[in-house]
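For this view, one protein chain was removed and the others were kept in their places.
The letters A, B and C name the chains in turn, as written, and every chain counts its residues from 1.
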Amino acid sequence: MEDGRTLQEQAGPPQREPPVSGEPLVVESLTTEIRRRRGSFAAVDNVSFSVRGSEILGLVGESGCGKTLTALSIMRLLPEAARITSGRVLLGGRDLRGLREADMRGIRGKDVAMVFQEPMTSLDPSFTIGMQLIETIRAHGAGTKREARDRSIEMLENVGIPRAATRLDDYPYQYSGGMRQRVMLALALLLEPAVLIADEPTTALDVTIQAQILDLILQLRDEHGMSVILITHDLGVVHEIADRVAVMYASEIVETATAGEIFRKPQHPYTQGLLRSLPELARRGTPLPVIEGRVPELGALPASCRFGPRCPNRITRCDDEHPTLERANGDRELRCFNPTEFELRLGH
Amino acid sequence: MATRPADVHTGGAALAASGAEGRLRDAFVLLWANKVALLGLVLTILFLLIGMAGIVILLHPGLHHLWEDQNLRAVLVTPGSEGHLLGTDNFGRDLLWRIVAATGLSALMAVGVTAFVIVVGLVMGSVAGFFGGRADTGITGLIDLTWGFPLLLVAVIFAGMVGKGLNAVVAAAAVILWAGFARIIRAQVKTLREREFVEAARMLGTPAWKILVRHMWPNVLGTVLVMASYYVAITIIVEAGFSFIGLGVQPPTPSLGGIIAEGRNFWSVSIWPSVIPGATIALIVLGLNSLGDGLRDIFDPRLRRF
Amino acid sequence: MEIESSAASTQPSSSSGSGTNGSLLQVRGLSKSFPAERGGLLGRPTAWLSAVDDVDLDIAAGETLALVGESGCGKSTLARMIMRLIPATAGTVDFAGLDVLNADRQELLRYRQQAQMIFQDPYGSLDPRMNVDAIIAEGLARQGLNKAKRRSRVRQLLDVVELSADVADRYPHEFSGGQRQRISIARALAVNPTFIVADEPVSALDVSVQSTMLNFLHDLQDRFGLTYLFISHDMSVVRHVADRVAVMYLGKIVETAPVEELFGNPLHPYTQALLSSVPTVSREGPSERIVLEGDVPSAIDPPEACRFTGRCFRVIDSCRAAVPPLEDSAGTSHHHVACFNYEALPRGRSGTQGNHS
Partner (left out) sequence: MTAYVLRRFVYAIFLLFIASLFVFYGLRVAPGDVTDYIRTVTSGQEFGETLREQLGLNEPLPAQYFVFVKNYLSGDPGNSIITGAPITEILKDSGVNTVKLGASAIIIVYLLAIPLGLFAAWRRNSPQDQTIRFLAVLGMGVPNFFLAILLIQLFAVKLGWFPVAGPGGLRHLVLPAVVLALESLAINIRLMRSSVLEEAAKDYMRTLRAKGLRQRRIMWAHALRNSLVPVVAFAGIVIPLILGYTLIVEVIFRFQGIGFQLVESIQNRDYALAQSLALLFTAVVIFSNFLADIGHQLLDPRVRERTVAR
């Protein structure tokens, strides 16, 4: 906060130019399969994206599209039935997939940290907040008990917990939901990770508390200069704080672009449909525009374009081929044979 | 217990099993897939069949000779001997038929007590959980009063009150076990009551008794099945132990515990008269417990024995 | 009370014109407190949670009144008291002349032919052990229909909610969230209600399903002339569906106004903060947010005075001394605020700026 502690911060305001420090996290063709009784399905299918230095990347999509599983794949914290089958996850140039479990453990919480959706259940109920912070520092051998305690108090103050030195000895149930999410953020940032993955960090919170937490994430990003992957289904949240956005549909990324581009000129028909169906953009008294049809089941994905059956822009090619994610104009990547220009009308 | 939408969709994995929410038919499919539970089911069915045969030979005076007739020339015969598949006891009585008769007695008593316990527990628990208020206070008080006491202690005190015999242990089991079951049902009904489908039924003007019968009871059916299999097992063990120490079923009426106790005196000659009934109890209880565990895994993993 | 009767004459909805005289539902002084803590030797309650406190509300026939507020503010408790699912601690509910809270069995049954409720959780609101036919037919039980008639009525209702007739013998777990919501709606419609309380009916659904469902609810209102009490925490949804909005904070109604008035000119500091906190895709940057300090306090033994004092950015001495009454705001008879020190926001800072007509 006090000094220009990171290069990234000096690099400029949130509307950023090409990043100075390269890309701390690169995901390449990541595929994660889930075993079910009737076979295996790719719940994360050939997903590629990268996060630039001190950038907030929004990963959006409806429930079941694979966004959480993507995050868990990066952390290698997958449930038993899921397995990464191909692709690379490069953290600072190092492929996490190839690491031994012990080495991966050293990376979790230190180089890449994660915050989860449910603040009420994400902390161990039987340990004090302080113990849970201190043990994290100790597990990575990053200081004596004394130092760990001081660092924890400092971090709690940093995320806006009043009287941190005493509240350190409280149990989670003595914290409210918003306060617990602050603790989760403190926990994640204790060891100054290069990348923070926040999975629906504000979904369980009230809007007034959500506003506080979103502000906090922005503030912490500016102070610590870490890169953030923000996973959410709420386009409003993404719009408020993300620099770039990746949209997922049925296990794949369908469109990636800067936040400005995505919200002003979405090109994929799915992105367009999502935005159009938002009640805040619709004219009162008229029906809300809807995306016809339903998300396909994981086991029954069409071999052609997965959005094809629901797509208003469908052409014959969409029924025959599976589109790939191609670089479009500028910073945009798009998975569509027939993109249309579309300008979101705001104001009036 | 309700699977919240967020859980179902986590990571597109939908890993959460549908659990208790499925149809009963699905439950049998799941049971079929669980081999241990299936073995439990087979053992339980076997136990009930043998039990029925036992009840017949116990109640029909013309068949008493099967387990009553002594033959002092063939005492403590080893199993597999001619005419005595499981051998004989110290009076030369046929062990197989004695065990069949004793199993009948156990089955009759255990199933009877369990049926009583389940009905009383279900009604009391439902009333307390559904209506709340004074009915709840009263019933909960009654539950708290009885449920922490050891069944055997109560049985022994009853034996002092009404004399030795089956009555004491049956009464004790009835008095103690219902409370544990009512506690479980009360908690479940209370949770169900808060469920929105019950609120919807109330909104539609469905009368209380009908809500209980149509919405509550089908949803606690799993619990009833699970606990019933545990209670039958518990009652059998307790009755056997009670008879073993001489306070339960009195000779010459055969009981599994009694046969073991008698056989124990002749252990140095032949171990079979006590080992065979002992193994019988073990198999029955194993079968019931495995069945109960399997059902529990399907319906509600949080249920515990007792 | 007087203030509220004037509120009753607020213009009814555009969709279905019913008389302007009097409202369909009148709530007066409705309160609910739960024992929050027990202590002492006898386990008597030592603290009370005041979930709903002295609420007045009027809903005109044919209109959609949205009740908004954050989790735990008491909106669901209020709805359940109105439906008489839980007893009220104090107050009255008047539905077209019927004293709901004191209705006898017959009257209550009649009330429930007219007032129904749709729930939030599409998974909890259907009995998992009943098939669709039995679920929908439950509402028909009191209509004395024979089997064939009942069957055809179920089919008809399935048609109304746009589900095919052959789902009748399937079970809830075979349906998606949106389809389940349709089944609950069919169950509620079975008794031909005129008034529906919809408790967060779309908040468990994905965006794309949500818009379909909102359209559908709107169609139903047109077709059957329904009156809605629409409970939600989602301001953008409320803005789209409501005719009038009541904002709740910690058990009290702090502001009511017609929807455009409320979004365009929020007066209560809480409403202002709430609206500005909603993340939107149409506002530029977070700079205009009013971020409230601190947490939503618990409703256990709340202050006797204004319940918003702890977080309010416009607090003055009188806020800590007395409960601000819900009164007409200056110049209007249909915009009510419960605040001693409210002030309109400068133009351009009023929450979401959608392209609403």
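Assume a residue touches a chain if its C-beta (ideal position, glycine included) is under 8 Å from a C-beta of that chain, and two chains touch if they have at least 3 such contacts.
Just so it is clear, the structure is predicted and the values come from calculations on it, not from any experiment.
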* Among A:L96, A:A113 or A:L230, single out the residue that touches the unshown chain. => A:A113
* **Hidden partner chain, touching residue among B:M52, B:A187 or B:L286** => B:L286
* **Selected residue (touches chain absent from view) among B:A74, B:L96, B:V156 or B:A174** => B:V156
* To do: Could you tell which one of C:L30, C:L49 or C:A79 touches the chain left off the display?
  => C:L49
* Residue-wise, where is chain A in contact with the chain that is not depicted? -> 75, 77, 105-110, 113-114, 116, 118, 121-127, 135-136, 139-140, 171, 173, 184, 187
* **Touching residues on chain B - with respect to the absent chain** => 144-145, 148-153, 156-163, 237, 240-242, 244-247, 257, 260, 264, 267, 271, 274, 278, 281-283, 285-286, 289-290, 301, 304-306
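Here is the rule we go by: only the chains that are shown with their structure count from here on.
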* Structure fact -> In whole angstrom, the CA-centroid distance of chain A from chain C equals 33
* Structure fact -> When centres are defined as mean Cα positions, the distance from chain B to chain C in whole Å is 49
* Identify all positions of chain B at which a residue touches two or more other chains, and write them in rising order. => 5
* Structure fact -> For chain C, residue numbers touching 2 or more other chains are none
* chain B residues within the chain C interface of the complex -> 2-5, 8, 18, 20-24, 195-197, 199-206, 214-215, 218-219
* To do: Would you pull the chain C residues touching chain B in the complex into a rising list?
  => 80, 83, 85, 108-109, 112-113, 116-117, 119-130, 138-139, 141-142, 171-173, 177, 184, 187-188, 190-191, 204
* Structure fact -> Within their complex, chain C touches chain A through residues 14, 70-71, 176, 206-208, 210-212, 214-215, 218, 233-237, 239-241, 259, 273-274, 276-282, 285-286, 289, 291-292, 295-296, 352-357
